[in-house]
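The full complex has more chains than appear here; those shown keep their coordinates.
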Amino acid sequence: AAGAAFDAMAAPAAGFVARDAAAPAPPAGRLHRVDLRVREVQREVAPGVRQKLWTFNGTAPGPVLRGRVGDTFEITLSNDGSVDHGVDFHAGALAPDVPMRPIDPGQRLTYRFTATRAGIWMYHCSTMPMLLHIGNGMYGAVIIDPPALPAVDREYVLVQSELYLGADGAIGDLAKMRAETPDAVVFNGYAAQYAHRPLTATAGDRVRVWVLNAGPSRTSAFHVVGAQFDTVYREGRWELRPSGPGAAQVLDLAPAAGGFVETVLPAPGTYPFVSHVMVDAERGARGAIRAG
Amino acid sequence: AAGAAFDAMAAPAAGFVARDAAAPAPPAGRLHRVDLRVREVQREVAPGVRQKLWTFNGTAPGPVLRGRVGDTFEITLSNDGSVDHGVDFHAGALAPDVPMRPIDPGQRLTYRFTATRAGIWMYHCSTMPMLLHIGNGMYGAVIIDPPALPAVDREYVLVQSELYLGADGAIGDLAKMRAETPDAVVFNGYAAQYAHRPLTATAGDRVRVWVLNAGPSRTSAFHVVGAQFDTVYREGRWELRPSGPGAAQVLDLAPAAGGFVETVLPAPGTYPFVSHVMVDAERGARGAIRAG
């Protein structure tokens, strides 16, 4: 079971469109109704490599949700897949027994939670083995803005995850997941997509990048080449503000941890980003921001 | 040398009693005399899997010690094992040459240290190769309360460690330790024991969980499903307090790091916990808190 071939240096096809990494604005209103449909889909995850992913709403990661402290989310999960699935939202505090239970194919489930705490929170399938369900695509991010979060010029969201390739067109390889031998480590679901289709900005922009490490198992060490993070927010707290004399080169995130960094891009140019866990950068955990 | 078989989904026998995870109260008085006897014991570490562990006082982890800033610990180590052992307490600052030296089987050693700094501190055997001595069971925790630590409704201690299984009834497999290929990752010495015998609480309780990562080699990412950590204390400092708007989903701990988290369980139910390094959760780094 060697899995699909993966060439970390290959370029995607000419028509390739990268996933939009722009952070969504918080929707108006304080109640957000979200339909999450579990769908099994064929997706390209690296140039020439297709896998059958288990997804929320057809993409891995699933949709990025956003709100403010005090907002309520009403989630309706519909299982249009072929095996049991469920969903666990770290953004809410509630007894998991009923809302996070696995549901059968064809079933649906609705529940509400109020997001009382700021941060970027993981959501993921709650069905065992979670290693497989997360590893096969069932993860996403919820952003709850810290109060008085300043506006910035550009705001992106990157979710890091690992790919353990099964045969072409098949689901991921559980044995590789158990051995922690990923074939690829990616941002927003596709190997090195933003190296080929850079994120955009303008020189002088203050850029905020939200990063969630969905794992399932690798630590992330997010770094932007040519930039320094004068602002770091990590797991619910401000660690650096621009007023201080220090800055950070890395935002380190264990699996299921998240935060954001900010930097002002000093001049026009292309600023690569990586997980500075270099073996993972090599496997696709890289991209770039192009400042015009 | 495939080692003992390990079935991560197996249940322990009906009579299985999980290790008591309740945090001990700080003892009265300011001088704490502690007898640590190195004992080689046969122990079940997962359902049906027995190993010969090297232990402090017969269990791995060894006893949880507790005190306040300024308390003195007088440790008497007796080596009732068959090879050299010693002990290194991170909770004290002192020249290691004499007190942490390896002692021969049959010997004993007494030394004192004063705990001048708060935190949850690792102790472990100090004899080389430490990878093997820690990997075979010789580790534990000392809690030194931060001044004015608030009382909570429930207080638990979880020590994460890895198991590299040798043959049934034999010591751990050093080659696996050197390859960092653990068979199991566990809290308080037994795979998934609190999944089968949950920790208990009452809905509305503020629960504090002290976590020490004994390693020897894996990072921990402690998470409680359905809960958010409004309080985080990590490696000697408060990182989050309930008064702030943020909270954390993960307490990440490198080997030999420790801290505590607090959460209020919002309703009756069963709240699973894991290391969100999912490959390790799969290998036994999971449990649950049941709130009545």
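For the reader, a short list of remarks on this structure follows.
Each chain gets a letter, A and B, in the order it is written, and its residues are counted from 1.
Operating definition for what follows: a contact is a pair of C-beta atoms (placed from the backbone, for glycine too) under 8 Å apart; a residue touches a chain by one contact, two chains touch by 3 or more.
Quantities reported herein were computed from a predicted structural model and do not represent experimental measurements.
Of the identical protein chains in this complex, 2 are displayed in place, while the full assembly in this structure file contains 3 copies of the same sequence.
In the analysis below, only the chains that are shown with their structure count from here on.
Our note on geometry: chain A versus chain B, Cα centroid distance of 31 Å, whole angstroms.
Residue ranges on chain B touching chain A, taken from their complex, read 181, 203, 219-221, 223, 225-230, 232, 239-240, 244-250, 252, 263-272, 276-282, 291. The residues of chain A lying in touch with chain B in their complex are 69, 88, 90, 93-98, 100, 116-119, 121-122, 126, 129-131, 134-135, 146-147, 177-180, 215-217, 219, 235-237, 253-258.
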